[in-house]
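In this view, the complex is presented without one of its protein chains, the others remaining in place.
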Amino acid sequence: MPLSETPSAVARPRLRAGDRVFAGLSTGAGLLILFVLAGVAAFLLVEAWPALTAPPEEVPGGRGVALYVWPLLFGTALSAVFALLIAAPLAVTIALFVTYYAPRALAQGLGYLIDLLAAVPSIIYGLWGFTVLAPATVGPSGWLADNLGFIPLFAGPVSATGRTMLVAILVLAVMILPIITAVVREAFRQVPRLHEEAARALGATQWEMLRMAVLPFGRSAIIGASMLGLGRALGETMAVTIVLSVSGGVTVNLISSGNPSTIAADIALQFPESTGLAVNTLIASGLVLFAVTFAVNMAARTVINRRSEFSGAN
Amino acid sequence: MSVPTRTERESDLTLTEAAPVRRTLPPWAPYAALAVAIAVGGTVTLAGVSAGLGAVLTVVLYVACVVTVSRLVEGPRKAKDRAVTTVVTSAFLLALAPLISVLATVISRGTARMDVEFFTFSMRGVVGEGGGVYHAITGTLMITGLATLISVPVGMLCGVYLVEYAKGRLATVITFFVDVMTGIPSIVAGLFAYALFALILGPGVRMGLMGAVALSVLMIPVVVRSTEEMLKLVPNELREAAYALAVPKWRMILKVVIPTALAGIATGVTLAIARVIGETAPLLVTVGITQSVNLNPFDGRMATLPVSAYYQYVNPGVPPDPSLDRAWSAALLLIIIVMALNLVARLISHRFAPKSGG
Amino acid sequence: MAKHIQVKDLDIYYDEFLAVQGVSMTIEPRSVTALIGPSGCGKSTFLRSLNRMHELVPKARVEGQVAINGRDIYGSNVDPVDVRSEIGMVFQRPNPFPTMSIYENVAAGIRLNNVRMKRSELDDLVERSLRSANLWNEVKDRLHRPGGGISGGQQQRLCIARAIAVDPAVLLMDEPCSALDPISTQAIEDLINDLKPDYTIVIVTHNMQQAARVSDTTGFFNLADVGQPGQLIEMDTTAKIFSAPREQATEDYITGRFG
Amino acid sequence: MAKHIQVKDLDIYYDEFLAVQGVSMTIEPRSVTALIGPSGCGKSTFLRSLNRMHELVPKARVEGQVAINGRDIYGSNVDPVDVRSEIGMVFQRPNPFPTMSIYENVAAGIRLNNVRMKRSELDDLVERSLRSANLWNEVKDRLHRPGGGISGGQQQRLCIARAIAVDPAVLLMDEPCSALDPISTQAIEDLINDLKPDYTIVIVTHNMQQAARVSDTTGFFNLADVGQPGQLIEMDTTAKIFSAPREQATEDYITGRFG
Partner (left out) sequence: ANEGSAEESELAGTISGAGASSQQAAQQAWTAGFQDQYPDVTVNYDPIGSGGGREQFVSGGSDFGGTDAYLDDDELAAAQDRCADFIEVPLYISPVAIVFNLDGVDELNLSPRTIAGIFNQDITEWDDPAIAEDNPDAELPSLPISPVNRSDESGTTENFLEYLTAAAGDAWPHEPSGDWPVGGGEAAQGTSGVVEAVRNGDGTIGYADASQAGDLSTVAVGVGDEFVNYSPEAASTVLDVSERVEGRGENSFAYELARDTTEEGTYPIVLVSYGLACTEYDDDQVGELVREYFTFMASEEGQQQAAENAGSAPISDELREQITPAIEAIGAT
């Protein structure tokens, strides 16, 4: 076997060209992302500035940017949070089903089915929500209003067409479900067999094993996935635009026709016919949404990091 | 040394002949319960209650039945386990309901125009019936293709950076901002791309590339995330093995780490494509719409499937039906394209997945 | 509380593949039984069939009988969950729950059954179990730190503490020392000796010296040939197996100069 | 091609933590050197510093000198990649590349470095390496099957074949047999004996018998106390270390009845 006996083999300069180029490229890609985000933030700030500094009566609605954005922010938060509350537990259960309950031969195919939900463009969700889901909720909403009307969420009066906040929430939940499911499923797949076996060997039932070994292990992935889903729900534009009847102030009533709009939907609805300061106001609302996303992610990181030493990532 | 003495507990169970025997339910028991539940639910439905309520009743009845019997025969732990099994299974079935409903809706309304003309003609000169989405198919493929060309290298390189190169604060910062980036509303991404190009090329500019840039803003974080997660799964042992063979780092990443993770990355990239191929809002404000074929993504408006479906739906002609048919068929076509992409990703996964068994 | 185990004509399959064939043996209570044999001969497979852990592998199944104190654990109305809470297990690679603290790891098994145990009782039980596993002194000041944040040998002892905390009748150990250094190994062997008066212990090991040191009875598994199922070749008192085995294969294996 | 290694006053840090302190030793070419010692005393850390693998751990760094044939590998203009092409390494757990076939795994060192070589030459090299690693007969009919699809012992030998295919001057092995059964262990020990005439071999092992069987020289590492850095306590010919060690600590460790 030939080997270069020359000691010079050990005597070349430090970093190879290939390494330098590749390291440069990947660092560049990382920095590019920061630049893009800085660009987006700068764009939002610059474009929002005239609205933020304008006298309140010139802003659409005539009461300043804060009061313009507030109902939108409320609607955005209301729809996204409820969508998350529905989708996240469902996604975790579905991930559990696919990884631990479904017959093994079927599991992959079933996972694929759920992934398909992610393949449906949002405009189709909008059309589906409008033409199929909304009419279907009119009856049950009536029942809710009659029987659970004392809960503010179901106060009514019931919308005649079903294009309510409830439907928007359901559509958003369906849209973010596959995203959360996919991430959580991958996390569950990575739970070391050893830990499952440890629980089983202690005499845990299937559910106890999941609670003992699997769910805690997937905890940070569940939070992370939920944040992804929440981000998507906060920013979803077309589906909400098409589905939701937006003509109300701040209300938690989910089943009437007067609902607060969401920031993204409002931009899509108002932008085409807007000029001048109205455009700046819309972008100011986009800036608010950006800030909210920022804060939500910050909070999620804090939650994840707080127990990071128990994450099992070692 | 002391050894724990046996503590007596309530559900203590021994396998000695003398000890009381805890029974398990026979395997057919859950099915029997299900049959009863379906029978009752079905009867109630037939008796005039809505089908949804009937289904809910069936599930509730089944759970109640199984849990009660199991609790009596097998004890509380086993009963809880059975309850969870039922809940988990029903949750899955519940999630399938919207999928089936969406697909059924799109298929039943979208097959109307699945004809040759639809795939080979544009809308140029078409009024009323006929016409096709050839121009929108080419537009969607080109714009999504361009977005993929931008996002995949950038996203993968960024993922590589985060996993293989980044240390300390900058990595944390970038990871965090990638998360923030996933939350950019699609319309804002479109407006951003528009503002960017207008800044450089003057107002009113419209081109396919703008759309691709807008879509990239949405796509990059998804690619970064999935690449990052997949690269993290590559065992360090493989990196060490390559290093020990005197392989330079970049080659190690390209030839060992990425191939090992390729299957997962491919899945992530398809998810990312699926995420953007159906986007409407950012394309409305960047590439606009045209009725004609435009194969130059660097100049002028281009049609795309979601945008043309959107306009066909929002501003149909008189009578509206031909437009609506085209809109639903375009939607169906989008789903078919994404499914085909998924299939390709699966093939790639299958081809490149690390093989362990012979 | 120790129990005797009777195995009769046990065949273990992975799907169509017969991994272990025709094993019959009796394991006495209050004794340590060592299982030795070359790699792939089915020691782990056999061990896992004693508490139905093999059922976690899809399509794995057994034929034959395993009776604990005379009761068939594969009987039609026996729940594997109940079997496993009687029979503890320690694995080759330490597997504490990384998401739990040291304390919670030890308490994990107890929590399953005794939802309502007084805090002080539980504290007590955790301390006793950790003392038995020879770990108390090393961790008593950081009981609420993550279970994954201690050294490999400590993790293995933590797993043993977890297994004995639920007070099983039988303790199965699959190569518990193979990842450990001599000092930790010594600690665990001492522990096995301490536990012997109260438990029925079955241990799989590659290490002949270890088998000789800790066990009362030794069983030798071997493959008739490549692709053939593993079989129990010989089982006898450890002294007998290591001094005067009946079978040539056993002698060959034992006198190999392996470590 | 074998080379001698000189280590002088080597301190190894993980960030602020001093893991190994003041090691000086000379490793002769064409010999096998065994490193033994209790867990955590820095054997692996030391071994990895010989081919700069410790640099993969963020913030790990060394002070002192390591010279291969007189040339300091930590010199300012030395590329670690070049160092590693001189010094091969085999890890405790076998780590073949799962995306590559058996053939490609052996050829990896060449392929990944884009060394151009005729197909027939490469075939030849792969065969020779596999023969040296005592694996040729077992895999010659399935060279193009995945490298992950063979047994643990075979995987370990595959990794050895991969390491010797690039023809390093020095071969470092970190507990190469700890995951293996006696038969595979034997095969690898035989292999070490076969390689000795051409290579400088350094092996870390927990197994005293193994150290005694395969090595010419043995170094004993120990911790002065918990939290203290590991140190080289004593190094001498294997015969001397195992019969008449100079230090009390060495004798204590060796005469422990451990396996």
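Order of writing sets the labels: A, B, C and D. Residues in every chain begin at 1.
Here is the rule we use: a contact is a pair of C-beta atoms (placed from the backbone, for glycine too) under 8 Å apart; a residue touches a chain by one contact, two chains touch by 3 or more.
Predicted model, so just to flag it, every value in this text is computed and none were measured.
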Shown chains in contact with the undisplayed one are A, B
Just to verify: which one of B:P248, B:G268 or B:G288 makes contact with the chain not shown? B:G288
Looking at A:S79, A:T99, A:S226 or A:S257, which makes contact with the chain not pictured? A:S257
For the chain that got dropped from the picture, name the residues of chain A it touches. 60, 130-131, 134-135, 157, 159-163, 241-242, 244-249, 256-258, 261, 269-276, 278
Missing-partner contacts on chain B, residue numbers: 120-128, 132, 134-135, 202-206, 284-285, 288-293, 300-301, 311, 313-320
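Heads up, the rule we're going with is that only the chains that are shown with their structure count from here on.
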Taking the mean of the C-alpha atoms as each chain's centre, how many Å separate chain B from chain D? 46
Using mean C-alpha positions as chain centres, tell me how far chain A is from chain B in Å, no decimals. 12
Each of the following residues of chain C touches two or more other chains, namely 81-83, 85-86, 112-113
Multi-chain contacts in chain B, i.e. residues touching at least two other chains, fall at 77-78, 248, 251
Listed in rising order, chain D residues that touch chain C in their complex are 38-40, 151-153, 178-186, 206-210, 213, 253, 256-259
Footprint of chain A on chain C - complex, ascending: 51, 53, 56, 58, 81-86, 88-89, 91, 93, 95-101, 108-109, 112-113, 145-146, 148-149, 159, 162-163, 166
If we count contacts the way the header does, which residues on chain A are in touch with chain B in the complex? 16, 18-19, 21-23, 25-30, 32-34, 36-37, 39-40, 43-44, 47, 90, 93-94, 96-98, 101-102, 110, 112-125, 127-128, 131-133, 139-140, 174, 177, 181-183, 186, 190, 205-208, 210, 224, 227-228, 230-232, 234-238, 241, 263-264, 267-268, 271, 283, 286, 289-290, 293-294, 296-298, 300-301
